[in-house]
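For chain A:
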Amino acid sequence: MQALTNRLKQVERKPMSLLERMYLPAIFKGMIITFGHMFKKRPTINYPEKTRPFSPVFRGLHILNRDEEGRENCTACGLCAVACPAEAITMEAAERKESETHLYREEKYAAKYEINMLRCIFCGLCEEACPKDAIYLSETFAPADYQRKQFIYKKEDLLIPNPITDPEGYKKAAGNRVQLNANK
Partner candidate 1 sequence: MLLAIDWLFILEKFALILIVVMGSLVIAMYATYAERKVAAILQDRRGPNRAGPFGLLQPVADGLKLFFKEEIIPDFSSKFLFILGPALAMLTAIMTGAIIPWGDKVQLFGRDIPLQIADIDVGVLYVFAVVSLGVYGIMIGSWASNNKYSLMGGMRAASQIISYELAMGITMIALILVTGNLSIKEMVLQQQHGWWNIFYQPFGFLIFLICAFAECNRTPFDLAEAESELVGGYHTEYSSMKLGFYLFAEYINMFVSSVIMSSLYFGGYDLLPFVDESKWGLSANWMALIGIAALMAKVVFFLFFFMWVRWTIPRFRYDQLMNLGWRVLIPLALINMLVTGGVILYLHK
Partner candidate 2 sequence: MLGTYITFPELLIWLPLIAGILSFFIQKEATAKNWALFASIGTLMISLASLMYSDGSQKSFDTSNVSYVWLPSIGSSFAVGLDGIGRLLTLLNAIAFPLIFIVTYNKQYKNAAAFYGLMLLSQAGLMGVFCAMDVLLFYFFWELALIPVYFLSSRWGGEKRIAATFKFFIYTFAGSLILLVGILYFYQLTAPVIDRAGNTLAEHSFSLDAFLKVSLTGAQQNWLFWLFFIAFAIKMPIFPFHTWQPDAYEQAPAATTMVLSGIMVKMGVFAILRWLIPLFPLAVARWDNLVIGLSIFGMIYASLIAIKQDNIKRLVAYSSIAHIGLMCAAIFTRTEIGIQGTIIQMFSHGINIIGLWMVVELLEQQTGIKKISELGGVAQKAPVLTILLVVIALANIALPLTNAFIGEFMMFSGLFAFNKWYAAFAGISIVLAAVYTLGMIQKVFYGPVNVFTEKVKDIQWSQRLVLIIIVVIIFMVGVFPQPVFNLTKQAMVFIMTKMK
Partner candidate 3 sequence: MNAIILTAVWGLVMMLGGAFIKSKTLPKYLAIGGLSFVFLANLWELYTGNPFSLLNVDTKEMLHTNSFNLVFIAIALGATLLYFLLNGRDVEKVGSHVSEYFALIFFVLCGVALSATFNTLLILFLGIEIISIPLYILTGSDKRNLKSNEASLKYFLMGTFSTGIMLMGIAFIYGGNELASFFINNIKLGEGKMPLLLTAGLVFLMIAMAFKVSAAPFHFWTPDVYDGAPTVFTSFMSTIVKAAGFFAFVRLFENAFGVVQPQWQKLIVIITVATLLIGNLTAVFQQSVKRMLAYSSIAQAGFMLFAVFALNDKAKEGLILYSAAYSLATIGIFAILIRMNDYTIDGFNGLARQQPVMAATATVFLLSLTGIPLTAGFQSKFYMLMAAIKNGHHFWLVIVAVLCAAISAYYYFRIIQAMYFKEASLGADNQPLVLATDVNDRFRALLLVVAALLLILGAYPQLLIDWLHYRP
Partner candidate 4 sequence: MGITTIVFFILSAIAVMSAIMMVVSKSPVHSVLWLIAVFFTISGHYILMNAQFLAIVNIIVYAGAIMVLFLFVVMLMNLNVESEPMKNYRIQLAGVVAGGSLMLVLLSALMKTDKLMVQLKDGDVGLIRQLGRVLFNDYLIPFELSSVLFLSAMIGAVVISKRDK
């Protein structure tokens, strides 16, 4: 059969010579190799103290964005849910009351917004689909948990801190990318 690539390496299966069968030289060689590794530079870092920078295209935990006034961007259009290949997103829409204009940017909003983090594959399609810049994939990981139901993130878990009341938290949560997107 024609090899698809030319990476195929022919292995010779000839019986081992006496020297090879004694294994001792091979073992000795191996020992030297492992010993040599003692003096190599270690690729590991002291993680919690030191971290490595994320890649610019890293897709982390979802956040539901707010605008500068702290209003939720999401209008519960459902496009993200439709776009989600893992069907991890569910939502319920509600109509904004007069008194709630400071809370929701649009007239319709998501009364309930849940992402099942066990299903989510962090593909970022929801982010692509969102017309309102409401959902973003941040640079944080989904933390571990003890119960399955804890992995169903509620709206409260996803919402970004309010930039007005908690600008520090907002900034931290938003990271680089939200800012970038917000300025778009």
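Selection rule: all candidates are chains of the complex that A comes from, given by their letters.
Convention: a residue touches a chain if its C-beta (ideal position, glycine included) is under 8 Å from a C-beta of that chain, and two chains touch if they have at least 3 such contacts; residues count from 1.
Just so we're clear, the structure is a prediction, and the values are computed from it rather than from any experiment.
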item	value
In-complex contact of chain A, chosen from 1, 2, 3 or 4	1
Parts of chain A lying in touch with candidate 1, wherever the complex brings them together	27, 30-31, 33-35, 37-38, 40-44, 46
